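The structure follows.
One protein chain is absent from this view; the other protein chains keep their places.
Right, subunit A next:
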Amino acid sequence: MAQPILEMRSITKTFPGVKALQDVSLSVAPGEVHAICGENGAGKSTLMKVLSGVYPHGTYDGEILFEGEEVAFGSINDSEARGIVIIHQELALVPYLSVAENIFLGNERVRRGLINWNQANSEASALLRRVGLDELPVTPVGHLGVGKQQLVEIAKALSKKVRLLILDEPTAALNDTDSEHLLGLLRQLQAEGITSIMISHKLNEIAEIADSTTIIRDGRTIETLDMHADKVTQERIIKGMVGRDLDHRFPPHEPSVRDEEILRIENWTVHHPTDPDRVVVDDASLYVRAGEVVGIAGLMGAGRTELAMSVFGRSYGRNITGKVFVRGREVTIRDVDDAIGHGIAYATEDRKKYGLNLIEDIRTNISAASLRKFSSFGWINANEEIRVAEEYRQSMKIKAPTVLATAGKLSGGNQQKVVLSKWIHTDPDVLILDEPTRGIDVGAKYEIYTIINRLADAGKAVVVISSELPELIGICDRIYTLAFGRITGVLPREQATQENLMELMTKERDTVR
């Protein structure tokens, strides 16, 4: 085997309190398409950010060798100067500028201080031909679809004399035709001698295009598979992606499922709020019983949060159709207030952005969704409010000296407990918890699981959305899988293994139908 074009050796990257990458090594041969697989949060994107200089040299341990020599990138400009270009999942194009302007953004074709538009546009045309995009260079990028925008990104990369192209989830937002075209383009670039690294959840695409695949799990390299030699199947990749021990991470819990059905959703379809043609949740149906903990598993972009938020007072999406039943009776939910009134609570996946008023104190946050209980004729009984908040602080073990401490200064786990307190106090029948343990440490996770179990024991219906499969298997009585907006299966706890779930979560459209 030829000398690798890229070698990352023993990369370790720590964030305050978390080891995101631990001793990760990656070796990419020149001219290959190298896939990187792993669950959400496994460390794939962090690794690519280390490589491209987003996290500059010195903020991580380990060494990077590019084309045989050691490199120390201080910024993304340094890595681009060496021909390493990263295309992020969220495209970084300016919608109001033209294709040509975007391609040469930050790299303008200048003569005597003025932009030479003729040169820029003709070079852009040539690049567009190379990526097979039949558009004029003066078209505003906002007029193009996501698939074409992706191609503009690649054209932009080519304009920088790219040697190593990194694509983060390039086909996540694309339809089948666009994906097919993109993969074809990668092969064509490969023939031109450009090496690619592709992060993807779509295992069939990886099986189709990748020459080798590196699997990352929990911030460590698990293995690198040679896709040609070993006859690697999708099942083989899944096996590498999952497989952790589950010992002692979850509190023991006897299922407390009762027969009474609390929430039922039927034929729920949701469209994207700004792109109404895109179906985000497609004909989903599910139910939850009293005392039951139900999991929703799905990869990034599968529509989990969108499903939950659209049910919770139409907080997401448009053209929502379908029926919601609470305790067997169909209900109309127009806004969040209605949802709370019908006993539905939703604790968001993004505490800081959607869950808490960070500049206010714990008390104000806990009472935010149930002010009615503390007030008569619009007057708040502040003493009662503080008393109740204080009870939650103690029973939920929120680590703060008083409930008058600012919410923004708490740790992630304690912030999550404040969010949970807020929703428990609305006295809901069903709690939807979106990534309840994201970004919090192991000890606090255990406490959150305990709270979930107690809620179930008290007869609440609990829906847990999570990217961590062991977590779902550890605490749920039943798990729905969601893939590309569709519910692709439901497994009782006994049958739910990570392999089974991952297979259902990666089910493509054609295999579902």
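As a working rule, a residue touches a chain if its C-beta (ideal position, glycine included) is under 8 Å from a C-beta of that chain, and two chains touch if they have at least 3 such contacts; residues count from 1.
In this section, contacts and distances are computed from a predicted model.
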item: Protein name as given in UniProt for the chain not displayed, "Aspartate carbamoyltransferase", "Xylose transport system permease protein XylH", "4Fe-4S dicluster domain-containing protein" or "NADH-quinone oxidoreductase subunit J"; value: "Xylose transport system permease protein XylH"
item: Option touching the unshown chain, where A:Ser27, A:Gln89, A:Gln234 or A:Thr450 are the choices; value: A:Thr450
item: Among A:Leu97, A:Val146, A:Leu404 or A:Val490, the residue in touch with the chain that has been omitted; value: A:Leu404
item: In subunit A, positions touching the absent partner; value: 247-249, 251-252, 312-313, 315, 335-337, 339-340, 346, 348, 353-360, 364, 368-369, 371-375, 378-380, 382-384, 386-388, 391-392, 395, 399-402, 404-406, 408-409, 411, 413-414, 422, 424-428, 441-444, 446-447, 450-451, 454-455, 457-460
